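In this view, the complex is presented without one of its protein chains, the others remaining in place.
This part shows subunit A:
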Amino acid sequence: MSDWSRAELRARTPESATARTLHLTVDGWPGHLPGQHVDVRLTADDGYRAVRSYSLSAPADGDRIEISVQPAPHGEVSPYLAEDFPVGAGIEVKGPLGGWFVWKPGRPGPVLLVAGGSGIAPLAAMLRARLDLGDDGPPFHLAYSLRDPGQRWFGALLDGVAKAEDPAVTAACLYTRTAPPGHPRPVGRITAADLDLPGFAPADGALAFVCGPTAFVEKAAGLLVHLGHRPDRVRTERFG
């Protein structure tokens, strides 16, 4: 049994020079939890089909969902979605999927989000769901490792977090190659110091979500374990 639903592309917005967020509406979408993903099915004229999984990058909002796509060089699906799939056209989706890499709004306890590159997508959904709770939500911190300022996805969301200056919801960009002028952190890969934060220690009962390329997740999850976080409180999602 398969439960494919028809979705329609409403808008496509840029996250970087090449990455795009697709804003879709889905017939009968049942809602989802931040961190869940969706399968997307494409059908060619001759009936050939291709399916890929994408994290949902926004919290539940009626029949609207968002996925964020980094086109892979010579990729079969991602360049089409990011560049060619016309607004107003249809696609099929199945979901929501995934029951582990999810944050349930209302869960007490601080949350540490650790993103590598496009691994920010499901964590952006969690961060937005947290912001929707206002003053009632638990402490959140996002550590976002990225190559340079041009790769900074969800700029408006991150600018909003910075501008609000709410000590309960913070975000830090960890630039690995080029930082904007005056950026406080030296350029470089993620270190224990980026994750050793007051209020987000193992003793605080912090729950960590780490998402990114395999090598990044191996590094970041290892750092968290060495800082004393229980392995079962470090949830990971790897790609590539």
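By definition in this document, contacts are C-beta pairs under 8 Å (C-beta built on N, C-alpha and C of every residue); 3 or more make two chains touch, one makes a residue touch a chain; residues count from 1.
We take it that contacts and distances are computed from a predicted model.
Comparing "Cell division protein FtsX", "PqqA peptide cyclase", "Sulfite oxidase-like oxidoreductase" or "Carbohydrate ABC transporter substrate-binding protein (CUT1 family)" against the UniProt entry of the hidden chain yields the protein name "Sulfite oxidase-like oxidoreductase".
In the complete complex, the residue from A:53, A:176 or A:191 that touches the missing chain is A:53.
Only one of A:14, A:30 or A:90 touches the absent chain when the whole complex is considered: A:90.
Although one chain is not displayed, its contacts with subunit A can still be listed: residues 1-3, 6, 8, 39, 42-45, 48-53, 76-77, 80, 84-86, 88-92, 97-101, 214, 217-218, 221-222, 224-225, 231-232, 234-236, 238-240.
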